[in-house]
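Take this structure, written in structure tokens, and hold onto it; I'll ask about it next.
Of the protein chains in this complex, all but one are displayed in their positions.
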Amino acid sequence: MKSMISREGTDSRSTRRGSVLIPALLAVLLTSGLCVCYLQLSLSKSRESQVSVDAKSAFYVAEAGLAEAYYGLARGMQGAVASESVPARFGNGVYWVTCEDLGDRVTLRSTGLTRKGRAAVSATLRKGTLSVASLGMYGNQSVDLRKGSRVDAYDSTVGPYESPKVASPGGGSALDARVGCNGSINLAGGSEYSPGATIVGDANPGPSGTVVIGMEAIVTGSTAPATQTTTLPTLHIELPEEEPLEPTAGTPVHLPAGSYAWSKMHLGPNSLVHITGPADVVLDELVLDHGSRLEIDGSLGAVEISVRSYVNMVAGSVFTTLSQGTDRASLLTSASLSVDRDRDGIADPPVTLAATGPFYGLIYAPRAPVVLPASFTVYGSVVADRITLGNNARLHFDRALLNSTVGGTLPEFLCWRVVELPPSRLVDFGFDPLTVLKVNSVVPVAPQDAHYVKGVAPDTSLRTWLAPVTEILW
Amino acid sequence: MVIARTITAALVLLMPAHAGAGDGAAEILRRLDPQTPGALERASRALAALGPSAMGELFALVSPAAVGPQDELLARSFRLQPKSELHAFLSGFTSVALRPERLKPALLVLREAGSGHELARCLELAGPDVEALQAELVAALTAICARDPAACDRALALACKAQAGEAESLVRGLAEAHSGPAALALARLAEERPQLSNMALSSLLAEAERLPRPLDVDLQGALRDQLAREDHPAAQQLLLLAGRLEDDESVPLLIKRLGGARTEQRENALWSLRRITGLGLGPDASAWSDWFEDELRWWRERAPAVMQLLRAAEAAGQRLALGELGQRYWRRQQVSDELAEYLAQAPSAGARMACGVLARLGRESAIPALQARLEDADREVRESARTALASLTGKKIPSRAVALAGASSGAVPR
Partner (left out) sequence: MSPRRIRSRSRGFTAIEMTVSVALAGLILGNVLMVLADTRERMAIQDVTKDVDAEARRSLDRIAVQIMGAVRQQLYTQVSAPLSADSINYTSVIGVQNGVPVVSPLQRIAMTTEPTSAVSWFQNPGGENQKHIVWTRDLRGYCQGEIPNGIDDNHNGLVDEKGLSFEVDGPMVRITLTIERPGPDGKPVVKALETRVTCRN
């Protein structure tokens, strides 16, 4: 038996040919095949979720493009950023923004691409800015119009000021003045001898304020309260340490274009100071005595006078502008405290504007009450803590200041929407845009370097992109 | 008789102070300690007790500036005098009889003790140039109109005929009286004297928030009638008044103006619509129309059933009712009143929802009902009430009160 077994065993070993290898191989192949199928299935599911992630990512990249374009507009650029042929890089994607100029508005269109994601959004903005000058006549706490006073408007881009014919409620026109306040607006009534106060335009008090209209007083536009209060920007004026400027009577002082700073500018009787723009004058105190004259010539450039603590232009002095551009002159003051400066026992108000005008420009005194007498006619804007228009005083708001950049610039969003993708091979390809750029030897630009200044035509050409053949679509 | 009384009063005013009564008044004033509670009241009665004959001396003691607390005390003592003697005395207050420095004291006395009969006297004292004494005049007119409802009608009659300055003072006086009759007088003045309509209604607008609630039905009706006139000279003010007074029934008129041709009126109408409803819809009149039709339909067809469900005992029905009431943006005061009544007896589940809905409706009249639920046994109800109160008052209500209520289930320190 043993020999039979051993013989059988020996014979078995020599006759068996190892055919189990084939089924083993088949089993391994089968198992591998199954694994590959499951892997494919799993990968396809992941790809699905990756596509939606990419789409969202592209949306945010497009939004980033819009934000960059808005920032450019706010800095005075055109609004267009980069181009389809040389897009801007943002994270692991790229974008470009086109702009369409519509006069006072602009439509921006931003296209964002990341990996497989594509998105395009559009926004229309009003180029007009919320500048202090665009507020018209604005009092932080109150606005009072005395008998016979009048606020109306004109547009200096169309022509010089012309007095409107007759003001009547509901008789507003396109040339509406703007009177606003965070508190209430009071219009004094008139009598048979004198007319009441008049506003040709809108008078919008604060959210809990009202427009109190006296007898014979008129507001031709809306009197609806504002929905929210307006915060006036704070003025920071550094204290100049220089000596005072006190011109000698009879010797005019001509200040050519440049920057100046004095602790005080005190014009005595019969003295004259003439400032030619562009010029910046920083003072701690500005005092004009009776018979003095301060002239501003902004025809060659804007003149800005900043006064830190005290403005006193007494009756009989002259403060006037020789140019009629309302964005060419501004008087800004951070004065706020009433101090007895002349030692007469009576505290002097921080701002006194009893001079003779006319004045074309902006007067900004966010922390002081301002009283405008009949002698000081303002063409432009006045913004102060409290404003009183004296009997028969006049303020003519220049509607061109609505588009002014004086005092701050911020474009205003009008609308936003998702738009169709633009026709572009870069968009249509479906490849990772960074790969396509690399293949085509195009270096994406940094967003901050991709803005177009005004007057330069943006690149709107469409490049013929070469597809990256080495990329395998899994 | 009247002439004799006038002459007597004038003589009393012109004559120097009588030694005895004047000394008595001065002594009372000297011994007065304003810090002591009730001292002013006692002093006033003591001064009045000196008798009608002392009125002249008392008047003489009022300083020319007529501003101090002593001056007010003296003036107030006149109020306690017998009416007939008082009227006789006050009839001597004329600009001819009084020296210029006594005009302010006279207006002060009229402010404290005058009635509707003295309105014309106030105007006469201020004279043709009212500006110099305008503040005192307006204060006197205000106090008289606030004190005496009949004075408002007299003020209206006077204003219909007064000159510009006097009319302005009368209007301001009526506006600052903050009373229903005064407001109604202003509304009627706007109708009867169109030149004053802007002033009357804008003054009313400035004081609208301070008028006592609920508003006079006649006032609302008068304003609504005027609002219906598109060519009203003070249309702007009427549109804003509808919003400030939160007049629900003026909503159809406002929607009509919103769709009208006049831009300035559209803006005012929109402001009022948003104010009344709390809805933030834009200037599209058709959107507001659609919304209002839905509301009208609901009030007509569903409101009775919903109110019944609210009052029924079934919790599910109450929840359904609360859900529907929470969708209302019109007649918010009425809904709030119903819910406040419901909240007083609501079970916990309903109370929680009701607190939330009351907060959304934003009516301050619901505050007492919510305060009552601050002591509720259910912690979630207390929390809901606290949140709603904070929302209505704009103040932080400390939760410590809630915790204490839970611990002691007794009185809650507020």
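Chains here go by letter, A and B, matching the order in which they are written, and residues are numbered from 1 within each.
Keep in mind that, in the parts below, a contact is a pair of C-beta atoms (placed from the backbone, for glycine too) under 8 Å apart; a residue touches a chain by one contact, two chains touch by 3 or more.
All figures in this text were calculated on a predicted structure; none of them were measured in a lab.
Chemist: Which of B:Leu29, B:Ala97, B:Leu215 or B:Leu281 touches the chain that is not shown?
Modeler: Going through B:Leu29, B:Ala97, B:Leu215 or B:Leu281 one by one, B:Leu281 is the residue touching the chain not shown.
Chemist: Just one of B:Gln163, B:Gln195, B:Gln308 or B:Gln327 touches the chain that is missing; which is it?
Modeler: Among B:Gln163, B:Gln195, B:Gln308 or B:Gln327, only B:Gln327 touches the chain that is not shown.
Chemist: Decide which residue listed in A:Ser32, A:Ser52, A:Ser259 or A:Ser299 touches the omitted chain of the complex.
Modeler: A:Ser52
Chemist: Which listed residue, B:Arg147, B:Arg224 or B:Arg360, touches the chain dropped from view?
Modeler: Counting the whole complex, the residue in contact with the absent chain is B:Arg360.
Chemist: May I ask you to list the residues on chain B that touch the chain which is not drawn?
Modeler: So the residues of chain B touching the missing chain come out as 279-284, 287, 315, 319, 323, 326-327, 349-350, 352-353, 356-357, 360, 380.
Chemist: May I ask you to list the residues on chain A that touch the chain which is not drawn?
Modeler: Residues 4, 7-8, 11-12, 15, 34, 38, 41, 45, 48-49, 52, 55-56, 59, 102-105, 107, 122-124, 413-418 of chain A touch the chain absent from view.
Just so it is clear, only the chains that are shown with their structure count from here on.
Chemist: Just curious, how far off is chain B from chain A if you go by their C-alpha centres, in Å?
Modeler: Using C-alpha averages as centres, the distance is 43 Å.
Chemist: So in the complex, the part of chain A that touches chain B is made up of which residues?
Modeler: Listed in rising order, the residues of chain A that touch chain B are 169-170, 172, 184, 189-192, 202, 208, 210-217, 219-225.
Chemist: What residues on chain B touch chain A, complex-wise?
Modeler: Touch list, chain B to chain A: 163-165, 167-168, 195-196, 198-199, 202-203, 205-206, 209, 233-237, 240, 262-265, 267-268, 270-271.
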